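Note that one protein chain of the assembly has been removed; the remaining protein chains are unaltered in position.
Up next, chain A:
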Amino acid sequence: MTPAVTARRRTMRTVAWHAGALALLAVILYPVVWLVGASFKPGDEIVGSLELLPGRPISDNYRRLTRGIADIPVSTFFTNSLVLALGSVVGVLVSCSAAAYAFARIRFAGRNLLFAVMISTLLLPFQVLIIPQYVLFQKLDLINTYVPLLLGKYLAADAFFVFLMVQFMRNLPRELDEAARIDGCGHPRIFWSIVLPLCRPALITSAIFTFIWSWNDFIGPLLYLNEPDKYTVSLGLKMFIDQDSVADYGGMVAMSLVALLPVLLFFLAFQRHLVEGAATSGLKG
């Protein structure tokens, strides 16, 4: 083969590769682009219309949102979701990093057993827990509060993040701790001043995932919240579906898009952290 032929072949392959990747990208992004377009179409055209983007974009759907759903302003749902998501992030960062530090950096009796317990809770189907947990919170009179949705985050119940942080902390050089100990630092100081700052990437990844999962959570709020003014965005959207009226289709689609925005923004800002977090935590399992 002459070099010219090889080179041409390589170019062809590159073109084919990009064509394939772009075609796939179009399929992957279609639903999101559809949603953007639909949110600017009149409600009765949304389902039937074949055009991806509206010919004459209108903002009625978004104006419709300012009137709220069932007398609740839409901003209420967003505030509630935000409070829950931020509360979850704080809880996960504090409790999971402390637990991870114990597993990764302290040698104590029973550590291996507890670590095995932690790993097995990773694989436990949540269905086994929803009924007894509901009974517990019902007896404590905490239904229709945010406590059931937040308590687990402050008690490191999300084993996934403990595991992620353990993996990260194990890879930090041990000499750092030892040097600090010679200088008279105890575990709290080592944890706070040495390990935590070095764990920033793992903490950021955990924080973003926690935010997104809490924001998207549906079954938790569905179980525990029963007054519309406490509802999260997910439940607000569910109210639209349950009404099942075409008149509100535009509002529903507009709110679907607004509900996705925080997640999409986080993704755009931190995509590297997210993708790499997903890749490494998986591989190291």
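One rule holds for everything that comes next: a residue touches a chain if its C-beta (ideal position, glycine included) is under 8 Å from a C-beta of that chain, and two chains touch if they have at least 3 such contacts; residues count from 1.
Throughout what follows, contacts and distances are computed from a predicted model.
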Protein name as given in UniProt for the chain not displayed, "Multisubunit potassium/proton antiporter PhaG subunit", "Pyruvate flavodoxin/ferredoxin oxidoreductase domain protein", "Carbohydrate ABC transporter membrane protein 1, CUT1 family" or "ATP-binding cassette domain-containing protein": "Carbohydrate ABC transporter membrane protein 1, CUT1 family"
Full-complex contact with the absent chain, from A:44, A:178 or A:229: A:178
Residue of A:132, A:173 or A:197 touching the missing chain in the full complex: A:132
In chain A, positions touching the absent partner: 14, 17-18, 20-21, 24-25, 28-29, 31-32, 34-35, 38, 46-48, 50, 94-95, 98-99, 101-103, 106-111, 114, 117-118, 121, 123-136, 138, 151-152, 154-157, 162, 178, 181-182, 184, 186-187, 191, 212, 216, 218-219, 223, 233-234, 237-238, 240-242, 244, 249, 252-253, 256-257, 259-260, 263-264, 267, 271-272, 274-275, 278-280, 282-285
